[in-house]
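First the structure, which I've put down as structure tokens, then a few questions once you've had a look.
Every protein chain of the complex appears in place save one, which is left out.
So, subunit A:
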């Protein structure tokens, strides 16, 4: 446990920053007028709630003297600072741009033995070389230079027109987006210089832009297609995000690339090596993160009070909230009956949560026919003994396995019990979609913004990554994830195999289903029309590591699902539930 915690503190810098970048894209235009005077760390905190604003104000008192920085500067500042500290980093430009392949590549390189070479290293050659470090340094210097004038300019903007500033803030991201789409991914040096040049040109262009759209907009407004009343009211920066969306989705052309990770020929790391490689990296803001953590800790007693008053506490924000909730558990719930649910765990089911509640917390022996019976029993037991308080702590209530309608309504029923208290954390950006009004009234959430900036070390450890080698059998969530992208017929074929395997699970001499037999069964179920289609389908399964084939003694192919029986059973249950 403690080891895992340690690993979390030291883990993947890249992962975190890309997350920030994505989050920024979403958030930028929502922070109205507040971003101008915020410190560099707290920049990220500024979402929308008054709580966040308060937190930021506090932080500024703590003595963050970074002065006024806009989004762009902040990112750049981060980039350069890190470079100075000898860490390879994703610079501001790459946060704004949308370049999946490149990023993945740089991650791979970072994680490999080149990880510690200083400077921004975005080379795309498959052979690791140290050469480009020199040009990139100059690039960094450029950035350092460009930073000072910007800051001056920015101060001007803030003082005069905050609106224009906001405009400026959003437009570069459009520009860089489109740029990165157009430019084929080539050498890192060019890219790097491009980025700097772009940023410099933005400044000029933006200055023009900030004026130019203004003049036509007045003239245009009458001729616009929208209802005039609407037009005049709409604020200038809101549509820019919307427009960005429509611009991006305007053409139906789908750009695909055949530059896959496979072409890199770099061997995949296994999990241990990755952790080991990343262990040596201390977080550069560990002190501030600790301060944030301590600040959130101060609210614990408030949470306890609110829980007693019948609310459920929901913790949201950037960064892993696991440590915080764990801290809460240790400090506040030490004497109480409590149950911790790891929602991010890929094989968690509603049944296991309810079983844990009835067996461990309520010490009930025996089984229940349905989950609703079980909930009925729990609510009855808690009603009968009003002095009994049970605390339910859910890390990632929006976890992949807990998202389902049934699971959430069951949790809602539990949360509405007066002496069962629920504390949960949430991470998905669309997470509120899970609850409709009725469920929200059941949960009775109090939303607490707790931005921790801590790494999702444990939460992401279960996830599939293209860069990391998979170890062991597939978990339930990855199984469902893979299967959901397949056609219904393919799912049917797989289910057929799963059912057959489950029927034979007690038979130790079972070696799998022979291809001919399988083909016969699929034909009968109208799933395939020729053995060629089945072969193609099986190849796809094999690519996803869903099945294993083995040549039997008689030279016949035998097919097996490489997942253990209990997972398969859960899988079938889930599929039928849908």
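The rule is short, and it goes like this: contacts are C-beta pairs under 8 Å (C-beta built on N, C-alpha and C of every residue); 3 or more make two chains touch, one makes a residue touch a chain; residues count from 1.
Keep this in mind: contacts and distances are computed from a predicted model.
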Chain excluded from display, named as in UniProt, from "Electron transfer flavoprotein subunit alpha", "Origin recognition complex subunit 5", "GEO12048p1" or "RNA polymerase II subunit A C-terminal domain phosphatase SSU72": "Origin recognition complex subunit 5"
Given A:242, A:305, A:359 or A:562, the one touching the chain that is not displayed: A:242
Options A:351, A:364, A:389 or A:428, residue touching the unrepresented chain: A:428
Residue ranges of subunit A at the interface with the undisplayed chain: 30, 32, 48, 213, 216-217, 220, 224-227, 229-230, 233-235, 238-239, 241-243, 245-247, 249-250, 252, 398, 403-405, 428, 430-438, 440, 447, 484, 578
